[in-house]
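Below is one structure; the comments refer to it alone.
Rest of the complex left out; these chains stay put.
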Amino acid sequence: MKKIEAIIKLFKLDDVVAGLSEAGIVCGMTVTEVRGFGRQKGFIEVYRGKEYEVRFLPKLKIEIVLTDELVEKAVDVILNKAKTGEVGDGKIFISDLEDAIRIRTGQRGEEAL
Amino acid sequence: MKRLMSILVLLTLLCRGGLALAEEQVSAPSTPAIAEQAETKIDTGDTAWMIVATALVMLMTLPGLALFYGGLAKRKDTLNTMTMSFIAYSVTSILWIIYGYSFSFGPDLSGLIGAPVKAFLKDVTVKSIAEVARTIPEYIFIGYQLTFAAITVALVSGAYIERLKFSAWLLFSILWMSLVYLPICHWVWGGGFIGALGALDFAGGTVVHINAGIAALIGALMIGKRKDTTLIPHNLTMVLTGTGLLWFGWFGFNAGSALSAGGLAGVAFINTNTATAMAALSWLFTEWIFSKKPTLLGLCSGAVAGLVAITPAAGFVNITGALVIGLLAGIISFFSVTKIKTLFGYDDTLDVFGIHGVAGILGALLTGVFADPEMNELGRGLLYGNPGQLYKQAIGITVTIAYSGAMTFIILFVIKILTGLRPHVNDEIIGLDESQHGEKAYNLHI
């Protein structure tokens, strides 16, 4: 079982979710509002003539837990749905997961997804 | 807390004593008291307008200024900032009826202060009329003047926020209102020497704005810089709301200063609106040129600068005067805030000096230039063949700056000894809402 964490641009969420649903990959996902810092330059905000650089930009983090064989498919979908080609498109991180449990039923492992 | 209490008790005793003493000195019965018997021909129209005007100026402080300042503050200091306006208004409301009104508008004692013969509004009855406002009940005049005193104290807070102890502010409101506002108010409007000398101040350019602006500057220097000296408004929708309410209430402030519902109020009204709109736009375009983008905060800041600058001139200048005053107020205030401040590096958190001080001085001077006898025979400025007026204005300004600056220094110095000015640095970092009040402005989760 793997966990995919994707950091994407705010307005890409709907496309990504749609893409994953169509591809019939996701049974679910969890989204978190985060602020990201990276190559992408932040923007300048000016209040009363004084400049403030906002280096942390609003991003969304999508967490998806899925079975090993689905990972590559999911990555592909995210890649072409979340991509604008501009700096700041974000990252996808893949890590291993030992177990998953559905609270409602107590089911464990893959059937919990 | 304990310490503060004892201090407050002390203050109370002192003032009581003072009052007693003063009353002896004044043998003469308060002239207004007589006036009452004389003629009581209250005009219901003037009264209707002045009741509303009083309520409007009250609205400027609560919630007007509280929203304007609170929205500009950091989220973690929002409530403390709003509380400062609330305290200023409440404390002033009480002290004003105890001795404030009497010291500022009581029978003049050698041009310096009013006699406390009306402490606790002694002898004021439902029929009373103040000498300076012959067509409305004295109670309304008292209330109207009260709201001016209150907002002046509240204005100062903008320069001190995000780093001043709550107890220190409480003491400051009491002392500053008593020792700085009351005398200056008497000098200009209560029969004191500045008014006598002929300096023009229709609605409070010197008494309110220059006065508050200087106190702000001195305080900013004495209290010192904040740990985090940024000014990133935590909620600009609040700032806009506050600005709108200030603009709205300011009609009571300026047009109300005619003390009657007639042509002069009309002049003050249209001038106020014109200068304000002009200043909002001139600030907007100036910042558009010099810092790339036109902002809502710019419009709000410009509007306030315009309101301040037109205040002393509202009932004296004509529409052209209003246009020019507004135009300059927006531009000059913008530079005073962006350049001067960064040049000298004092931490006037919300630019009280940069806007109220600077625009106040500008307005007071330009009143001496544009005062048009056709609008109000009481004022004739440079452009209408009376260069001397400009000189009188200068004196009024200088005296106010000198006195307000000096006294503010002393008051803060004393408070520093009594309670100290700043909270522990960690309390400043976690925010004054948490450390001073144990409250949070927003509890949005769940």
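Read from first to last, the chains carry the letters A and B; within each, the first residue is number 1.
Note that contacts are C-beta pairs under 8 Å (C-beta built on N, C-alpha and C of every residue); 3 or more make two chains touch, one makes a residue touch a chain.
This is a predicted model, so every value here is computed, not measured.
The displayed labels stand for chain types whose copy numbers in the whole complex of this file are A x3, B x3.
Assume only the chains that are shown with their structure count from here on.
Between the CA-based centres of chain A and chain B the separation comes to 52 Å, rounded to the whole angstrom.
Those residues of chain B that touch chain A in the complex are listed here as 230-233, 287, 290-293, 295, 297-298, 301, 334, 337-338, 342, 351. Contacts from chain A toward chain B in the complex involve residues 45-52.
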